[in-house]
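Below: the structure, in structure tokens.
Complex shown without one protein chain; remaining protein chains in place.
Going by the order they are written in, the chains are A, B and C; count residues from 1 in each one.
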Amino acid sequence: MATPAQRLMPTSARPTAAALRDRFRAVRGASEALAAALSPEDACVQSMPDASPAKWHLAHVTWFFETFVLERAESDFRAHHPAFRELYNSYYNGIGRQFPRPQRGLITRPSLDEVLAYRRAVDTRVLAVLGDDADAALLATVELGLHHEQQHQELLLMDIKHLLSVNPLHPAYADATAQVAAASAATGGWQDCAGGLVELGAHGDAFSFDNETPRHRAWLEPYRLATRLVTNAEWCEFIADGGYTNPLLWLADGWATVSAEDWKAPLYWRNLDGEWFEFTLHGLQPLDPHAPVVHVSHFEADAYAQWAGARLPTEAEWEAALADQPCAPAFALHPRGSAGAQPFADAFGQVWQWTRSAYLPYPGFSPAAGAVGEYNGKFMSNQQTLRGSACITPSGHARVTYRNFFYPQQRWAFCGLRLACDA
Amino acid sequence: MATPAQRLMPTSARPTAAALRDRFRAVRGASEALAAALSPEDACVQSMPDASPAKWHLAHVTWFFETFVLERAESDFRAHHPAFRELYNSYYNGIGRQFPRPQRGLITRPSLDEVLAYRRAVDTRVLAVLGDDADAALLATVELGLHHEQQHQELLLMDIKHLLSVNPLHPAYADATAQVAAASAATGGWQDCAGGLVELGAHGDAFSFDNETPRHRAWLEPYRLATRLVTNAEWCEFIADGGYTNPLLWLADGWATVSAEDWKAPLYWRNLDGEWFEFTLHGLQPLDPHAPVVHVSHFEADAYAQWAGARLPTEAEWEAALADQPCAPAFALHPRGSAGAQPFADAFGQVWQWTRSAYLPYPGFSPAAGAVGEYNGKFMSNQQTLRGSACITPSGHARVTYRNFFYPQQRWAFCGLRLACDA
Amino acid sequence: MATPAQRLMPTSARPTAAALRDRFRAVRGASEALAAALSPEDACVQSMPDASPAKWHLAHVTWFFETFVLERAESDFRAHHPAFRELYNSYYNGIGRQFPRPQRGLITRPSLDEVLAYRRAVDTRVLAVLGDDADAALLATVELGLHHEQQHQELLLMDIKHLLSVNPLHPAYADATAQVAAASAATGGWQDCAGGLVELGAHGDAFSFDNETPRHRAWLEPYRLATRLVTNAEWCEFIADGGYTNPLLWLADGWATVSAEDWKAPLYWRNLDGEWFEFTLHGLQPLDPHAPVVHVSHFEADAYAQWAGARLPTEAEWEAALADQPCAPAFALHPRGSAGAQPFADAFGQVWQWTRSAYLPYPGFSPAAGAVGEYNGKFMSNQQTLRGSACITPSGHARVTYRNFFYPQQRWAFCGLRLACDA
Partner (left out) sequence: MATPAQRLMPTSARPTAAALRDRFRAVRGASEALAAALSPEDACVQSMPDASPAKWHLAHVTWFFETFVLERAESDFRAHHPAFRELYNSYYNGIGRQFPRPQRGLITRPSLDEVLAYRRAVDTRVLAVLGDDADAALLATVELGLHHEQQHQELLLMDIKHLLSVNPLHPAYADATAQVAAASAATGGWQDCAGGLVELGAHGDAFSFDNETPRHRAWLEPYRLATRLVTNAEWCEFIADGGYTNPLLWLADGWATVSAEDWKAPLYWRNLDGEWFEFTLHGLQPLDPHAPVVHVSHFEADAYAQWAGARLPTEAEWEAALADQPCAPAFALHPRGSAGAQPFADAFGQVWQWTRSAYLPYPGFSPAAGAVGEYNGKFMSNQQTLRGSACITPSGHARVTYRNFFYPQQRWAFCGLRLACDA
């Protein structure tokens, strides 16, 4: 039976076993490199129910390989540790029970060292089954597992940033002396887009998640898309104009959230004696007016667009307009904007961009068969899609058809916005 | 400046002042007729934050006319009671502060009699300004007010049903001896629909809410739509097959809700000694297997569709397929299904039908100007649309472009489902 | 087997059947007189979980007679309505299930009229079994039922006051033109009390609740007791001196409550344009500086005492000092203080007085046998005792050994304070 990833790709597009082994070593190593800056305490603690400990991320992605690759490929499979099946299962009901998510940070044992040993053991076993004779299903599942691990690399950075942000000592994840200021913002402007009958979704000539499929048609009226992201300076104007205190700008659920949470600025902004600072992975830094605003919720993005006399783009508008943008951004711990004059140069590698589209199945979508079918489809309710990618998105993980999604009130992802309007 | 309703209609389509006066008397009278079966206590109490007291509905719709019609049309306007501006404002931030929604049931005074007196006083004043020389803006606002009042007539019945349902005496709103059983269910089947580039939304030749506009194009792949609604008998099979206990059938948020609320059946089903009964506005009744299932949430509807190997239709699919269905259903306090063989005979007048579409703005949508602009647009987040109409929807209020919306976990509306699938 | 009340009294002290019939008519009539000012809506609604609807009070006290008197005394007992046994059971687990307390206000049917009919039917039946040949157990239970009903009369007024207080129209329960101002406050002062080995608790020569027994000894060090209650004027000084903003004055749980609830004044004080008003059963009234402060929690009373360099008295100190005070105060809807110079003239009939004693069993206490044993003992946890009586306490219900009790954060009872200090 075809695995989900297999289903999405023509044979010709599949990486070889040799290529996958290389990528496996690279991606697995990258996770550990990200965790290297963390103390055992940093790696263990969970700062809110939405976040997970770094140690949990390191173990869960390993569980994914153990469960979906080793358990199926090893004839004499034995679990590395019998308790891990439940402890590191995130949400796969098809696999069995899961340890309660809000308590992930309470698992002080196994230690970080034991989790790293778990990783090494599973790495060895995966590489052993990933020989040149590995069948296509196995290759596809390993490839899925690597993309899954990259998603968790981004989550790990989001989560560690949140954890450090609640510490009154403002500790830096890395290099507190780094300059995060942008030289200058690109000049703003609008790009006219013709709309009409467009094609969207993954082509099937390279890896994609099931939620990007099938490729399908949609009709768009003419529209305009902002050539650059909204900046911190612009967000300051929104604040100064009473953006956070005027209910008429907000969706009803957004206004309820603003009121209940007493939001007055993006998540990591700190006002010290009248000056705005921003908590970053490089520690507390003066707010850079030219950088794109980041860590705003969908509610805030929508209110800003309302205030600006514009709106957020739909997913289809975003994808149709930016289908041909190059997508190989540099990795960084904080978005610096794109100083150049090139329109849409900040499509990828800066901040995820909220759309006005709810996260729903594409026409003709069906989730992958088996337990990995729980990967995406069951979250298609109450969430909002984002497009592009962020500065902390792992290299090679971004693509124009990628559909990221969060609840409209969430803002610990590296999310910002790009405006749109009707033509 | 054009009012929202005005904006939506060509002059030729507007009702005359004389016709509006007749409709005003009819609609206003209908509200009071619905409330006539209620004691002062029934009319005062609020059984959950989502519901409102009947007395509040009667007063709020009157406040709407006082605020949006009289305050603008009377040169010597004086409020009927100065406290009512805040007390009976539902959510219009543009008008000012609102009395907290969850406390609406605590307002024992003014009494029901005083609220009925408020109605009569405002009725007199509205009819006085609604002379033959009334301008188009005034006429449009009155028409909007009447549609608004009809929405609250349906809410009033939903809310009173919920209130009576929590009473262990199972009191009937009306006629506890009424037979609610259907003769038989229509034969099920699928209608093939071609899709392609379709047109959706209000034509503008009659009244519609702003959220139904503008008329626009959408692209649909071929699909199939069930010719009748899902029945109670079918829902019993879903329950018997473990529908409420299998997480793999559910959206993640749905499963969380089922677990937290311990749902085991639709909202008003009661299992007495192994037999299913259903609480209705006619009191507790044996469950009719042939009637359409009602009072299921979007989460339940989606899980049922998953179980049935189908899915919910999108809004566009629903509207494109049923655009030509007759829409003049009979009013009733409980859905009895449509016994006839005619496909889609149950499109209107039975139960609202959940779609898989989130409640989002149509391309080109902009909310009405002024305070009534808060009518619809600000709720376009986290909610799911429903199509058709229910047995308790007031006569003349249903139309094929109508977009109803509720949160996916809500189920006190008369909501059910019709299946769809890909062609 | 002896009933609880029987156990407490020598035969000689028991009222005769004839006397009880007279009291029964008087007390039952008094409840209905208190409810006469209420509309059906007023009588139905519950404004918070701690409160109950007036209609519920009227029914529950009737249920008490039906369950504990008629069910035991009538050989052919039939319930007035089978559902009432659960619906109007407050908390007697020994009797069976109870309708959930926070939902009492949702029971719009039976109507107020039906409850009044329930009362009349039970009255007739109780008087029928209360013949001159009624045995001692029956007489004792009827007497307990009458004291129980008097407690609910006071609760009914507390609860209706809270309900009306949340209404922005400030409706008066009765006579909104009544003057509630006191002429002047009594001169304050301290009474020296010798302490030593004192006797406390009910003598057994008249009715008392089981929690007042047994009479027992306690040792007291010398102390001083304030000869009058703390006044509104004094409370204003406390507020002006930052009483509500200085954590050092407060018990830790008190400070947590003040912070969470944002308390700034007693429960029913309203500051309108810089002037203090007080919501009373006579509607909103200017604050009377000479009247005793009322509707303060134990936390507030304790913080005030701390601020004043004093403390609250213990139960034993209060009872030992005031054992000989006359106890036949006039009924009123709001405390006016006692203008005279007589020390302790305000011991009864003004406000309940918080003590520093937790509500715990007396040495040798055992709860009454049978279901009425749930009357008092099971509440002996987390609550604080109050002594004296309030202006709204029914005539004949107050006595020096009476132990009232509420949670330390509650303040909708008519509660104030009298200071004490060490000698």
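Note that in this section a contact is a pair of C-beta atoms (placed from the backbone, for glycine too) under 8 Å apart; a residue touches a chain by one contact, two chains touch by 3 or more.
This structure is a prediction, so every number in the text was calculated from the model and none was measured.
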| item | value |
| --- | --- |
| Chains in view touching the one left out | A, C |
| Per the touch definition above, residue among A:L112, A:A265, A:A345 or A:V372 touching the missing chain | A:L112 |
| Candidate in contact with the missing chain, chosen from C:R25, C:R120, C:K264 or C:K378 | C:K378 |
| Contact with the hidden chain (one of A:N167, A:T187 or A:S259) | A:N167 |
| Missing-partner contacts on chain A, residue numbers | 39-45, 47, 55, 83, 86-87, 99, 103, 105-112, 163-164, 166-169, 171 |
| Missing-partner contacts on chain C, residue numbers | 91, 93-94, 197, 216-221, 247-248, 250-255, 298-299, 302, 311, 314, 356-358, 360-361, 363-364, 374, 378-382, 408, 422 |
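Convention: only the chains that are shown with their structure count from here on.
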| item | value |
| --- | --- |
| Topology of the chain contact graph, where touching chains are joined (line, ring, star, complete, other) | line |
| Angle of the C-alpha superposing rotation, chain A to chain C, to the nearest 5 degrees | 180 |
| Self-contact between copies chain A and chain B, residue sets same or different by half | same |
| Between chain A and chain B, centroid-to-centroid distance (C-alpha), Å | 37 |
